[in-house]
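Note that this complex is displayed minus one protein chain, with the remaining chains in position.
The first chain written gets the first letter, and so on, giving A, B and C; residue counts start at 1 in each chain.
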Amino acid sequence: MRNFNALNLAREALRGHKGWGQQWRNPEPKKSYDVIIVGAGGHGLGTAYYLAKEHGVENIAVLEKGWLGGGNTGRNTTIIRSNYLYDESAGLYNHALKLWENLSQELNYNVMFSQRGVMMLAHNVHDVQSAQRHIHANRLNGVDNEWLTPQQAKDYCPPLNISKSSRYPVMGAALQRRGGVARHDAVAWGYARQASAMGVDIIQNCEVTGINRATSGEVTGVETTKGPIGAKQVGVVAAGHTSVLMEMAGVQMPLESYPLQALVSEPVKPVFPCVAMSNAVHAYISQSDKGELVIGAGTDSYLSYSQTGSMHILQHTLDAIIELYPMFNRMKMLRTWGGIVDVTPDRSPILAKTPVKGLYVNCGWGTGGFKATPGSANVFAHTIAKDEPHSINAGFTLERFRNGRLIDEAAAAAVAH
Amino acid sequence: MLVIHCPYCQAERPELEFANAGEAHIVRPNNMSDMTDAEFEKMFFVRENPKGVNLERWRHIHGCGRFFNAIRHTVSDKFLKVYKAGAPRPSDAEIAELMK
Amino acid sequence: MANANVATPNNPTSGNRFANSSVTIEAAAPAARISFRATPKGAKDFGKTLGIDLPTKPGLSASNSSLSALWIGPDEWLIIDTKNSINSLMPRRENANFCATDVSHRNVAFIISGDGAENTLCASCPRDLSPAAFPVGTASRTIFGKAEVVLLRIGKTSFRLECWRSFSPYVWDLLIDGAQDAHI
Partner (left out) sequence: MNPSGQQQFRLPGRGSRIGAKSVRFTFDNKPYEALEGDTLASALLANGVHLMGRSFKYHRPRGVLAAGVEEPNALMQISRDNARTTPNVRASVQEVYDGLQAQSQNRFPTLNFDIGGVNNLLSPFFAAGFYYKTFKWPAAAWDKIYEPFIRRAAGLGQAPTEDDPDRYSNRFAHCDVLIIGGGAAGLMAAKLAAKKKQTIIICDENPHFGGWLLSDTDIRIDGKAGPDWAADTITELAAMNNVRLLNRTTGIGYFQQNMVVLNQRITEHQSKPESGDARERMWQVRAGKVIIAQGAIERHMVFPDNDRPGIMQASAAQSFLNKFGVAVGSQVAVYTACDTAYAAAFDLAEEGIDIPIIVEHRTDIADDLLAQASELGIRVITGAVVEGTGGKLRINSVTFAKQNGNDRETIEVDALITSAGWTPSLHLYSQSRGKPQWDEDTQRFLPGESPQECVSIGACNGTDDLSDIFAEAAKCTGSRAPRHAIEDDVSTMSGFIGATGTSADKGKAFVDFQNDVTAKDIALAVREGMHSIEHVKRYTTNGMATDQGKLSNMHGLAIASKLLKKPIPAVGLTTFRAPYTPTTFGSFVGHSRGRLFDPIRQTPIHDWAVENGAEFEPVSQWRRAWYFPRSGEDMHQAVDRECQTVRSVAGVFDASTLGKIEVVGPDAAAFMNIIYTNGWDKLKPGRAKYGIMCREDGFIYDDGVVGKLSNNRFHVTTTTGGAPRVLNHMEDFLQTEFPDMRVWLTSTSEQWATIAVQGPKARQIIEPLITGVTISNEKFPHMSVVECNVCGVPARLFRISFTGELGFEINVPADYGRAVWEAVWERAEPLGACVYGTEAMHVMRAEKGYIIVGQDTDGTVTPYDAGLSWAIAKAKPDFVGKRGLQRPDLMAQGRRQLVGLATKDPSKVLEEGAQIVADPTCPVPMKMIGFVTSSYWSGTLGKSVALALIEDGTNLIGKSLYAPMADEVIEVEVTGTVFYDTKGERLHG
């Protein structure tokens, strides 16, 4: 694998970029692996990368039914922040944020992590109380998050409508300056490239159709559209399809899969300098480096694996965007798309061992998994390698739904995003 | 926006009149106190979440107000059948027939 | 009959009127209303008291000179009387087979009439309101923009729209915004 650096880039520029090789290999599957990761999104590829790099696991495959990075990794609105309320969440997302801050260098791949700040708007007294609770908890957890008055919010984000007469007036905002956005595809590609270079087999167009278990219960491998593949350990990192895969091992999950849509506008010159979110009116917006306004829409109300959503969801999203940023009313929607988000009852992920020996699951990220990618992958790799969770993900168990020890970000903030 | 046939109104109505109410045929036992924690977990948290035929509840909340059940395919989003709350769960054979 | 000791009512929609070349929208006069819930027997019994058969088929209504009974759900009717007082309508005593609740003040109503009435409503209501799908006499609870309403088609080109009172300014403004395009 050739290093991406200025010298190589200059050399290649002069000879028509003919010397760049494949960023990852496209191998056929071997008969068996030590570890199989099911799902080549950012979390799955990252898990393979950290297993190889930090835990010295040599014989790893990542199986992907489509093309790598083609699921929620390549479909989300790329918001990155760590200002979560509960200690467990703050620990996990802040672990991720620290890894984000050095990820381009670590992967020798520019993931374009842009710390332009994530601002969460408060529209009523309850929102203000909730934001303050987050800010105080974040400060004591070492997570940056600060309170802005409406005018300060407007200064930070000039298109914001702070008129007191608006339907949901802005009463202030919580700002995490270290938050921001990144280039989603690059995260998958960067992990894939490094993992592949360390010997991880990334096998695309290979759908898992069964999980094989020994009579004693432990995992022995998977059935795939490319034939059976043996494995001592299997990590399922399949987002919306987790329920379907875990069912193959006889494990029923506390998950539901919903359609989630997003959209972009036509590109315009820089006009929106940060990321701004509003839980109360359900609007999430930033501007990409290409100039498109990137807008996250809501989920439909019903389960679906169709990767499409409804017109009225788009309408409600844009209603909210225009309420907050009326100047964008004449902007044009360029493209919409849909993903499938797997949602847990407490809106926090599951990053854990399962009742089946050798089977591990990383799921339940709902609408906000992208931001956790490096942290999630990093601790999940640890969980698989050591057969026990890292202290950071110790709370994100399956058992919490049995004993009631939920990590209920949803209850605390209406929507976890 | 889906179109949903309400078994009480006996007509198709736009989705905007409805609220989805989650998985159908989850039994709330008469004597809840006898449930184990695992049984409670299964009832309250664990969901089928199938990629395929889903048995789900809807409420015609901005219409006749009634809860009812539906069988819908979660890939095509097409409704195969709707039936009133309290009606028995269609048999697997019947569902297979509907799929045709 | 003014009585110095009795408080004066104040309806939020009174006097509202809008008209353009294709549609007229007016606040309906205050009316007595009952949200009526019943078993089939209870519905029959109360229908006798009222002197009108409560409709049992979805989407239907029954009317006489002052009173309309709208099928809302299989055990729910909205009874609207534009002449008689709520006291004269309410059942004298409780009945195990039904429940009558005075909602006269919960709802307000608008009358939308004219060739553009259907279009005015279709700006914000996802239902098929064509005469074929929603003939005269049809009643239904549905959604109008972001408000829940009850629609009753009272004539070929006229509708009664009932909504909860705090939604009435919103519904009114939305009706008028829809009326701008009613001629299309």
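What we mean here is this: a residue touches a chain if its C-beta (ideal position, glycine included) is under 8 Å from a C-beta of that chain, and two chains touch if they have at least 3 such contacts.
Computed from a prediction, not measured in an experiment: that's the story for all the values here.
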Could you tell me which shown chains are touched by the chain that is not displayed?
A, B, C
Of A:47, A:104, A:301 or A:354, which one is in contact with the hidden chain?
A:104
Contact footprint on chain B, counting only the chain that is left out
1-3, 14, 19, 21, 28, 30-33, 35, 37, 40, 44, 57, 59, 61, 65-67, 76-77, 85-86
Under the stated touch rule, tell me which residues of chain A contact the chain that is not displayed.
4-6, 8-10, 13-14, 16-18, 20-26, 66-70, 74, 87, 90-91, 101-102, 104-105, 108-116, 123-126, 129-137, 139-142, 159, 167-169, 183, 185-186, 189-190, 204, 265-271, 281, 287, 289-291, 306, 308, 310-311, 314-315, 318-323, 326-337, 400, 402-406, 408, 410-412
For review purposes, identify every residue of chain C that touches the missing chain, sorted by number.
3, 5-12, 30, 35, 37, 39, 75, 94, 96-99, 101-107, 119, 122-128, 130, 133, 145-147, 164-167, 169-171, 173-174, 177-178, 180-181, 184
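In this text, only the chains that are shown with their structure count from here on.
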Looking at which chains touch which, would you call it a line, ring, star, complete or other?
line
Between chain B and chain C, what is the gap in Å from one C-alpha centre to the other?
31
Multi-partner residues in chain B (2 or more other chains touched) are 1, 16
Going by the contact rule set out above, which residues of chain A touch chain B in the complex?
241, 243-244, 252-257, 301-306, 308, 310-312, 345, 401-403
For the complex, give me every residue of chain B touching chain A.
1-2, 15-16, 19-20, 22, 37-38, 40-42, 44-51, 54, 56, 72, 74-77
Touching residues (chain side chain C, partner chain B) in the complex:
58-59, 72-74, 76, 126-127, 140-143, 148
